[in-house]
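For reference, the structure I am asking about is given below.
All protein chains but one are shown in place.
Then we have subunit A:
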Amino acid sequence: MYQFNFRPVFDNMDMLLQGAWLTVQLSLTAMVLGLIVSIVGAVAKTSRFVPLRWIVDVYVEVIRNTPFLIQIFFIFFGLPAIGFSMSPNTAALVALVINVGAYGTEIIRAGIESVPRGQIEAGRALALNPLQILRYVILKPALRNIYPSLTSQFIYLMLTSSVVSVISATDLAAAGADLSATTFASFEVYLVLTIMYFLLALAFSGLFGALRRVFFHYPASR
């Protein structure tokens, strides 16, 4: 009969909490930078310059059709071979930004396309200036349309970030791997780790829900 032993896990809780904090930092940074990449990508896709659109298409398709694990191996092990070395944590961040940027590009492009042309024409008919049209007629409804898919993509990013532990970036999963290797209480360690990731995902979705209520609160459309 297997004897559960949670002692080493709780004795080293500070180590896991520190790892969790690094996961939060890594995810938030990757989210912000990934959002910038996504906006640039989505705007580039509407460009009249065709080669630019092709470049973005290739980027999006390649990233979305290859595993994140291979992307991170390529960036951490492959790029140094042609002269771009980086620390594990930097490589982890770069890989996450490139990954979420590809998914975000598609989401934001869909958001821009989701605003009907008639709305823009109506805004013009009401004598709104272009800046007002962009802000009230295009951006706000577009953002509200894509907010759910964007935020679930970000939570997915946080969960995916556990994979960066394979290149010894110092996140929650890496802290768990260390603890598992030194204490041999592998099942217990990963059980606690899984619960911690679950709580992080809950916290993120709570935060995003609160932000949604603050920014997209339209009394008329509820």
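One rule holds for everything that comes next: contacts are C-beta pairs under 8 Å (C-beta built on N, C-alpha and C of every residue); 3 or more make two chains touch, one makes a residue touch a chain; residues count from 1.
By definition in this document, contacts and distances are computed from a predicted model.
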item	value
Undisplayed chain, where the name is taken from the UniProt record, one of "pre-crRNA processing endonuclease", "Homoserine O-acetyltransferase", "Cytochrome b/b6 domain-containing protein" or "Amino acid ABC transporter membrane protein 2, PAAT family"	"Amino acid ABC transporter membrane protein 2, PAAT family"
Selected residue (touches chain absent from view) among A:16, A:30, A:98 or A:163	A:163
Identified contact with the non-displayed chain, of A:70, A:122 or A:181	A:70
Those residues of subunit A which, in the complete complex, touch the missing chain	1-2, 4, 61-62, 64-71, 73-74, 77-82, 155, 159-160, 162-163, 165-166, 173, 186-187, 190-191, 193-194, 197-198, 201-202
